[in-house]
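For this depiction, one protein chain was excluded, whereas all remaining protein chains were kept in their positions.
Chain lettering (A, B and C) follows the sequence in which the chains are written, and residue indices restart at 1 in each chain.
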Amino acid sequence: MAIIEEPLALETGSPGTVDQPLGMLTRPKGGNGWRDWVSTVDHKKIGIMYGVAAMFFFVVGGIEALLIRVQLAVPDGQVLSAGLYNQLFTMHGVTMVFLFIMPLAAAFANYLIPLQIGARDVAFPRLNALSFWIWISGAVFVNSSWFLGGGADCGWFCYSPNSGVTFSPGNGVDFYVFGLLIAGIASMVSSINLIVTVLNMRAPGMHLFRMPVLTWMLLVTQFLLVFALPVITVALFLLMFDRLFDSQFFNPEAGADPLLWQNLFWIFGHPEVYIIILPSFGIISEIIPTFSRKPIFGYSFMVFSGIAIGFMGWGVWAHHMFVSGIGPMSVAAFSLSTMFIAVPTGVKILNWLATMWGGKLRFSTAMLFAVGSIAMFTIGGVSGVTHALAPADTQQTDTYYIVAHFHYVIFGGGVLGLMGGAYFWWPKIFGHMLDETWGKVHFWVMLIGMNLTFGPMHVLGLQGMSRRIDTYAAGFGFEAWNMVATIGSFVIAFAVLIFFVNVYRSYKAAPSLPAPGPDPWDARSLEWMVPSPTPEHNFDEIPVVESEDEWWHRKYGYDEDNRVVRIATIEEAAQDGSAVGVHLPAPSFWPLVVAVGMPLIAYGLMFTLWLTVVGGALTAFGLYSWALEPVDDPDADHGHGDGHHGDGDDDHDDGGDTDEPTMAGVTAGDDAGGE
Amino acid sequence: MATATVDTALDTAHEDHGSSTGISNTKLAMWVFLGSECLLFGGLISTYLLYKTRRGPGPTNLAIPTDVFDIPFTSVSSFVLLMSSLTMVLALSALTRGDNAATRTWLLATATLGGVFIGGQVYEFTTFLREGVGFTSNPASSAFFTLTGFHGVHVSMGILMLMSLYVASVQGNLTPKNTETVEIVGLYWHFVDVVWIFIFTVIYLIPA
Amino acid sequence: MSETVTETPAPEAEDHSHDHPSDWAYIKIALVLGVLTGLETFTYFETVLDWGDFLIPSLLFMMVIKFWLVATWFMHLKFDNSIFSRMFVGGLVLAVGVYVIALATFEFWER
Partner (left out) sequence: MSDPVTKPRRRVPRLGFVLLLGLVLAGCASDAELDTLQPRSGVADEIYDLALPVFIIAGVVLTLVCGAVLYLGIKNRVATYEGDDEFPEQISHNNSLEIAWTIAPAIVMAVIAVLTLQTHFSINSTEANAMTIEVAGETVEWEPTIVVVGQQWWWEFRYYLDGTQITADDLENPWDLPPADIVTSGQLAIPTGEEVELIVTSRDVIHSFWIPQLNGKRDAVPGRFSPWKIEADDPGVYFGQCTEFCGLSHSRMRMQTIAMTPSDFQDWIDMQMAPASFDDELQPYVDAFRAGEPATVPDDASAALRGLDVFAGQCASCHLVNGFNDLTYDGAETVSGSAPNLTNLMSNTTFAGGILNLYNPDGSFNRDDLARWIRDPAAVKDNRADDLPDGEMPRGMPDRNLTERQIDDVIAFLETLGSSPGDEIILATEVE
């Protein structure tokens, strides 16, 4: 389609002709209203939207969790029916994993990758917008199930044959299938985009081994996504065909093997858990050096262990199937491979400690979260190792001991780390700090809350409490710890509220406080050399990178005794964001239009086919108009300058084609159409 | 508005830092995408391999795809698809030379060969259906139709892309500057072909 | 994540547009591909020649050759930046590895 785009794009030299290709939507102009947000292709705005949406779904998933906890507070809980409970824990898992923590990581990836590698935007800005809109339409789609007959009730891993029509006749599972397919397309597009960005858009001198560890971890994450998503896509398609078109993939009576689903799901699912944790590892690796006043210890080991984790993550999936009846040899092999994943992970933990060793630790909120995350992750990590022993896992699997494990790694390792990231980059993103006192209260309440909630689950699990049970009988010794866990979950909720209050208060207080400046933490990577909040064009001038921790080295040097001395103040070294005439990619409505069609297609397949036609038409129309829309928009007023930046292409799954060379690095005023 | 050919993009790459590796974003994206497609087709192929002899419930012995394979026929369509890869590279090569007429011919030839392949597949499917191997018959047949169907959809999308190229060429919009576009469509096309090379051997030729 | 992407060499090395194979080279490759396909099909008619235990290895061998020819020549992997090969081969090797293991858990290879 871009083939058609290209010549038209050439014609745009004559203004007005193709500006409104089909006369339907006016080409969006730069501005600050809602139009600007829905049509933006700016990686920073997209990042912020990911973040906000993710936090919204955190509350949704959290409320689901609270309902679960309320039901389980006492034996024979009567708050929820079994059916509703099953929907709640399924939707809790799905929401938290696919609609909260992955997009929150995507928020950081979108916002920070271009900044950390010294680029103006991602490789394909419009595709980036497309990813976001597809993801959000998938997210809304999944949650619309609550109003259309109930959510999926098959658990987040939705094992067949329970997920088939015979056993799950409602539409819940269809929502799961289509929702994950849609969200999967989004992640797929975005991960390809980010991989290309990292590989191709780095500032001069930004060798791969000078990239910040965060960028590295995000890169590994994107590779995991790009290779793992097709696998669950296959699984979801097979399930969809079974449910909608009576195929026989998961029908045991026809000789199908339910373990096929399990294999496909976990081949995706295990890399998925590293997709969850690696961004957080990256964030921690940025925060700890900054607040230790030391470079990260063993940079190359950090990078390679991240790669190793990503790589080994592909060879362990069947540890989720130790009791499923795969043969003893398979179990033994996977048991061993799982154990050794502790090695690269341990390297990371120990390197963080070594970074702190001899450092000057300043416990800002971000640092507290980072350090807390290390400790909590380790708890989850070592309980993970105890599951890796297949015989021991036959006792542990599907009990609350597992629930404890994964909430410690996900909440303790993942969420705490991401929260730390929020405190750390908040000034960069919004131009004001979050209040530190409130932040610290937030941290401690959250830490206590999570230990109260998930700590007891270890005990419950070992005492034999099964997962995914909507009630339990009195007399097994489960009562006390369940009550504690429930109380703990409300403590977490309280902590989350503190965070929101902090966000609000800090926003209100910001005007009366001194501006944080480009680099409030005396940090190390490139994003801190641009003003806060980041100007639309990121860098006035693309920096030429000479070392790892480039920004820090622009501030500090060594004297003859090899002691660190300041060579420039932040103000001297930083850019002031005053560049004009920088070409930025032009905004577009079409990604949104394309995305909106997708859930309609799915609704149609579930309810009435004509909706599919409408959705398909809308998506096709969006794609077509997208192709016709010139990449560049010579007329638009782009504030700082006008956009000129090859957008990649339009169509995610035919692999697309464009001929636009990407010119993200085009610096101020080197092309026509500027101000 | 700089719309450069591959070559100029490469030449300018380091001057304007457009790309740190000196390679095109889109092409890189395409290759990453193809890498991930390996896992997609791998999943479908493994599913089929796992199920290829599962005939369904009871002693009824429903027919499975391997019972009704027509190897000579499929060989011919495999050959057709394989040759479409040749015409595809010839199209690209013609475009690089600036030979528009030849480009068009080869593009059309590629799309036509692709079309013949799809036609063959439709024929194969209908024969199978007639012989009692339907999508819903048993795990083996479900897996077979899904795998080859996915492949067929890929081929069809390739044909769409080729036809768009052809139309662009007819309109005079396909010039040597666009070699990269054609190259990328070509990559996709060849990928679909190598997948079929795999399928032909592993699914059709290796006996059950 | 199966490969470490290291810094790629300077773009001079990338200016490969001149050493693209000639049309004739492509045609020769296609001929080889055609012949191999013919050979493959030939195996089907067992009566002509009994391949015995060599059947599957030789089929796989021919498949790999065909695959390799198309990927390196038609898809230019041979001439292009090695980063492309890494992306593709990464996915390919990962896919083969993972699915071979997955099938092994079904005791597929024992049959």
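Everything below uses one rule, namely that a residue touches a chain if its C-beta (ideal position, glycine included) is under 8 Å from a C-beta of that chain, and two chains touch if they have at least 3 such contacts.
From a predicted model like this one, the values you see are computed outputs, not experimental measurements.
Judged over the whole assembly, touch between the missing chain and the shown ones holds for A. Annotation: of A:474, A:544 or A:568, A:474 touches the absent chain (contact as defined above).
The residue touching the chain not shown here, chosen from A:52, A:244, A:353 or A:580, is A:353. Of the options A:214, A:374 or A:429, the residue whose C-beta touches the omitted chain is A:374.
Although one chain is not drawn, the whole complex shows that of A:37, A:56, A:146 or A:444 it is A:444 that touches it. Within the full complex, the residue among A:100, A:216, A:299 or A:369 touching the omitted chain is A:299. If you put the hidden chain back, the residue from A:244, A:332 or A:620 that touches it is A:332.
Contacts to the hidden chain, counted on chain A, fall at residues 81-83, 86, 153-155, 159, 161-162, 166-169, 252-253, 255-259, 292-301, 323-325, 328, 331-332, 335-336, 339-340, 342-344, 346-347, 349-351, 353-354, 356-364, 371, 374-375, 378-379, 382-383, 385-386, 389-399, 433, 436-437, 444, 447-448, 451-452, 455-456, 458-459, 462-477, 481, 484, 514, 516-517, 519-520, 522, 556, 563-566, 569-570.
Keep in mind that, in the parts below, only the chains that are shown with their structure count from here on.
Distances between chain centres, each the mean of the C-alpha atoms, put A farthest from chain C.
Remark: chain B and chain C have CA centroids separated by 15 Å (rounded to whole angstrom).
Look at where the CA atoms of chain A average out and do the same for chain B: the two points lie 32 Å apart.
A separation of 35 Å divides the Cα centre of chain A from that of chain C. Shown for chain A are the residues that touch two or more other chains, namely 199, 226-227, 231, 257, 260, 264. Touching two or more other chains at once are residues 14, 21, 23, 28, 32, 34-37, 39, 43, 50, 187 of chain B.
Within the complex formed with chain B, the residues of chain C that make contact are 8, 10-11, 14-15, 17, 20, 22-23, 26-27, 29-30, 33-34, 37, 40-41, 43-44, 55-56, 59-60, 62-63, 66-67, 70-71, 73-76, 80-81, 83-84, 87-92, 94-96, 98-99, 102-103, 106, 108.
Those residues of chain B lying in contact with chain A across their complex are 1-5, 8-9, 12, 14, 16-21, 23-26, 28-30, 32-37, 39-40, 43-44, 47, 50-51, 54-57, 135-139, 141-143, 145-146, 157-158, 160-161, 164-165, 168, 171, 173-174, 177-178, 180-181, 184-185, 187-188.
Residue ranges on chain A touching chain C, taken from their complex, read 199, 207-209, 220, 223-224, 226-227, 231, 257, 259-260, 263-264, 267, 304, 307, 310-311, 314-315, 318, 321, 326-327, 330.
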